[in-house]
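All protein chains of the complex are present and in place, except for one that has been dropped.
Order of writing sets the chain letters: A, B and C. Residues in each chain are counted from 1.
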Amino acid sequence: MTDSHGSEGHPAHLQHHFDNSRQQFSASKLGMWLFLATEILLFAGLFVAYAVYRSNHPEIFIYAHYFLDTKLGGINTMVLLLSSFTMAWGVRAAQLGQRKLLVALLSLTLLGGFGFLGIKYVEYEAKWKHGLLWGTNYNPESHDDHTGADEHAEEVEEAPTAPETGAPDRLNLEPTVVPPSATGPAGTVPPGEGLPHGQGAEPDNVHIFFGIYFLMTGLHGIHVLVGMSLIFWILLKSIGGAYGPKYFTPVDLVGLYWHLVDLIWIFLFPLLYLIH
Amino acid sequence: MATEHNHHDQVGHVVPVPLLGGVIAALMILTWLTVFVTKFDLGSLNIFIALGIAVIKGALVVLFFMHLRWDAPINGIVLISSLLLVFLFIGFALMDSAAYAPDQIPGYAPRINP
Amino acid sequence: MSTAATTPDSNYLNVTKGALSWLLTLDHKRIGILYLVSILSSFFLGGMMAMLIRTELLTPGDTIMTADQYNQVFTLHGAIMIFLFIIPGIPAALGNFVLPLMLGAKDVAFPRLNLMSWWLWITGAFIAVASILINAVDTGWTFYTPYSTTTGTSVTLIVTGVFILGFSSILTGLNFIVTIHKLRPKGMTWFKMPLLLWGLYSTAIIQVLATPVLGITLLLLAMERVMGIGIFDAALGGDPVLFQHFFWFYSHPAVYIMILPAMGVISELISVFSRKHIFGYKFIAFSSIAIAVFSFLVWGHHMFTSGQSELVNMIFSALTFSVSIPSAIKVFNWLATMYKGRIQLDTPMLYALSFLFLFTIGGLTGLFLATLATDIHLHDTYFIVAHFHYVMFGGTVIAFLGGLHYWWPKMTGKMYNEKLGRIASVILFVGFNVTFFTQFVMGSRGMPRRYFHYQEQFTSLNQLSSVGSYIMAVAFFMIAGYLLHSLAKGRKAPANPWGANSLEWHTPSPPPFDNFDREMRGVDPYDYTGWKYDESIEGYVPVGGGDGTRDSRAV
Partner (left out) sequence: MIGFLSTTGAGEPSFWLPSQSSTIAQRVDSIWEFIFWLSVFFFALVVVLGARFALKYRAARGQGTVATTDHNTVLEVVWTVIPTLLVVVLFWIGFRTYIDMSTPPENAYEIQVTGQKWQWLFTYPNGYVDENLHAPVNTDVVLVMTSEDVIHSMFIPAFRTKQDVVPGRYSKLWFNATETGEFDIYCAEYCGTSHSDMGAKAIIHPEGEYEPWLKDASNLHGRFPPVEIGEKYYKRFGCKQCHSLDGGAGIGPTFKGLYGTMERLSGGGSVLVDENYIRESILNPQAKVTEGYSPVMPTYQGRFNDQDITAIIEFIKSVE
């Protein structure tokens, strides 16, 4: 009964309990912002867990973040930002009734989503392969398993540059936390001298970092998936020409959601990948 | 399908493309910058710089991509309230856990290291 | 032009027929009724658990069940009462029904979300109750780690259920905020809203901003059980005290989700049945908002003995006291409203007076618990149990019953037996105090809560408490009896049986599908001068004639 009423002064999209489009639009908008607030507070829990463990056990984070690939994380950040840009432009296209442009922009946005998840998959798979997981599943290859340094350097693709560029400086600065046991490139550390990445002895409870990493990126990934489904839905509708200057609320709201997903990643990236 | 711009039915602000383009350019530069500064060791400053850049990027997204700059104030109030609660939560959790940290047994995790 | 009040015209109850017309309805009134039936079923279930607990505690040793069964029963009593009954209680059942009516609106802002909220409730409730059948749950409703991460019972399942219930609660709150912001009629400024709406608005703020934290807490708990991520489990290097911060960040504000709408109901009842304008409208309105804000700042008082640091204990103790001030303001304003009124002791008013009495005890005993030195002794004892029940049962449930009796004619179009209503309310009041006042004494003498066996010295107090609970059961069966009876045999309700002036009384009982047959404008909800009593319909009619549901007095 909410979509009925084609009567005078009542456009098809206007629900019976609203007086006019403006009231309905601003109500939807407020509703969406409230929903985004709940999303922020949902993630807040993970940020709290992150903050507590990072501030009380910085050594875990400094040690573990070398296993993350800043390059891939950075590219993913850019992919997501670009898709946010096409989404914002898409809202404009909907507002102006530029149907073809809207379809194109939404498709690009969707593509961005796929790109992001694809890169995420590569990162997840590498961690899975090396046992860099949560809790009791955290079981990184022990040194004895290595058949050769070169193979290892290739395998752990997510941390190729860290030891060469950042590690030596960092190690000098944090001598009490991370003993400077080795500074060589990946795979050259003699077995028994800590991990092959050259960041010193492994601190206790490193698995907590990976628990937090997978929770944060996993929950974010689910949101990306949900956002992509929503974009796919409005993409189909916009092909049929459902949106124009008089009615573009769904595009606007899905856009808000997509930007929020982007917003959260903007914070996840430096917190997880760029640790000092 | 109306393509003309009808100001009377128009609800919501239309953001010009150059502005959107400028914002994305700024976001890209800031992303590069945040990676770049990690090459320098500034001690505890590093995390504040990283978060500072993230806040600027977030503000750009919120103000322009999400239209908050032109939106009803209540929507901004909703956002700010939620952020205040996040700070409250993080603040108390950090304050407390830092205060009782000395009581914790270092590395205690019998199921991990039996 | 219909004559809605005099002929049995079409109303929201009979406009369409069939189960689907109810289960898929978008009408806020029907959704309110769906919620009402659902939460009352939960209340019955939770009440049965309470009876089992009190029966078990008749003797210090084993009485009717094993220790494990007892632990499961008190867990489910708490979980059902809190998540299934009292949180959705006033907002989702009474609030859904009256909020758009009070605003003179046709519906809430998002009717489909409203329906979805109920279906989520049903899904969550089904899963939560299913966990009773599948291995039960024995953690207490607080799910403290690491007990909850290591126990063999179906914690993950109930946590999933509660997670879904949380979404249901969020959707209701979100809907109410938007509705109050965007659908107020012409002439209804913020300060012309009935105080119940201020209560519901404050509640909705908490529902929207706090519930997601419960969501992530439960998600983390489930992950802890399923994957062993080690955030909260000490055996994996986690921090159990951190879980308590997470849990109470939501669950303390949640008790204000429970009490704020109750305070709103009481503001309505006291003014209407004193036949006098509410005293200090703005103080009451702002105190609701103040309580909502403070509610986020005091969660740590649940953790005074938990190993929380002394510094944070101090801050939370100080902040906790701040909540007592707006609460006290409300009580004094209600008393001032009664002063020199023309007080009518109808059933809803008896509940309002019960509330005043019980909530005052609940609030004052909170002082013992906010004070650090005394809380250390009283923490985790029956003193807490008693305090909590005085506020939540003596406060919220009593206000809920008052509201139910007050709006019952509007919802059903039928009047219940007034005499039985009054008698039942008195029996309930007596039973309540016998049950729970004794628990203050047990608690301060040192009986810890959640005890299956207890020391001989507490036997007589426990038995007295159990007797009180049986008295309450009698009252509840009476209430159920005469309310159900009224549906079949009750006298037809007039549009305005109590002489109230908020907009829901300006439409017939029960209201038509679209709520009003004219555009409504805001009025002063506490100005009763426009109504006079009409013996023939045992209700109020406008001074200017008509029955108040059609004329333009309100315009």
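We adopt the following convention: a contact is a pair of C-beta atoms (placed from the backbone, for glycine too) under 8 Å apart; a residue touches a chain by one contact, two chains touch by 3 or more.
These numbers come from a predicted model, not from an experiment.
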item: Chains in view touching the one left out; value: B, C
item: Omitted-chain contact residue, chosen from C:F44, C:W190 or C:F332; value: C:F332
item: Candidates C:D138, C:E224 or C:D547 - the one touching the absent chain; value: C:D138
item: Absent-chain contact - pick from C:I289, C:I343 or C:L464; value: C:I343
item: Absent chain, residues of chain C that touch it; value: 67-68, 71, 138-140, 144, 146-147, 150-151, 234-235, 237-241, 274-283, 305-307, 310, 313-314, 317-318, 321-322, 324-325, 328-329, 331-333, 335-336, 338-346, 353, 356-357, 360-361, 364-365, 367-368, 370-377, 379-381, 441, 444-446, 448-455, 499, 526-529, 531-533, 535
item: Chain B residues touching the omitted chain (full complex); value: 100, 103-105, 108-109
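One rule holds for everything that comes next: only the chains that are shown with their structure count from here on.
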item: Distance between chain centroids, defined by C-alpha means - chain A, chain C (Å); value: 39
item: Centre-to-centre distance between chain C and chain B (centres being mean Cα positions), rounded to whole Å; value: 36
item: Touching two or more other chains - residues of chain A; value: 26, 30, 34, 37-38, 40-41, 44-45, 48, 52, 135-136, 204-205, 207
item: Chain B: positions in contact with at least two other chains; value: 74, 81-82, 85, 89, 93, 97, 107, 109, 111-112
item: Chain B residues within the chain C interface of the complex; value: 74, 81-82, 85, 88-89, 92-93, 95-97, 99-100, 103-104, 107-112
item: For the chain B and chain A complex, residues of the former touching the latter; value: 1-6, 9-12, 14-15, 17, 20-21, 23-24, 27-28, 31-32, 34-35, 38-39, 41-43, 46-47, 50-51, 53-54, 57-58, 61-62, 64-67, 71-72, 74-75, 78-79, 81-83, 85-86, 89-90, 93-94, 97-98, 101, 106-107, 109, 111-113
item: Residues of chain A touching chain B in the complex; value: 21-22, 25-26, 29-30, 33-34, 36-38, 40-41, 44-45, 47-48, 51-52, 55-56, 70, 74, 77-78, 81-82, 84-85, 87-89, 91-92, 95-99, 135-136, 138, 165-166, 169-170, 173, 204-205, 207, 241, 244-246, 248, 252, 255-256, 259-260, 262-263, 266-267, 269-271, 274-276
